[in-house]
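Omission of a single protein chain aside, the complex is shown with its protein chains in their original locations.
Right, chain A next:
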């Protein structure tokens, strides 16, 4: 698949945003968002799908760290 142009990109991103909104509502239960998932996979190249999945995980992790704090690992430097 050749690179998407601007409109193609936009379509992919919109589908992605829809999927993510759905997942937020349903607490990441992929079963509830089948339709969005399929649309997303259709509109975006496979590599992008993989990338966006990883990105979502990262964003969730970042939010968790920012909101809930974290435990420093054992043996961390005592500065």
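The rule we apply is simple: contacts are C-beta pairs under 8 Å (C-beta built on N, C-alpha and C of every residue); 3 or more make two chains touch, one makes a residue touch a chain; residues count from 1.
Here is the rule we use: contacts and distances are computed from a predicted model.
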| item | value |
| --- | --- |
| Chain not present in the shown complex, as UniProt names it (candidates "beta-fructofuranosidase", "Two-component response regulator arr9", "Protein SCO2 homolog, mitochondrial-like" or "Actin-related protein 2/3 complex subunit") | "Protein SCO2 homolog, mitochondrial-like" |
| For chain A, residues in touch with the removed chain | 1-3, 5-6, 9, 13, 44-48, 50-52 |
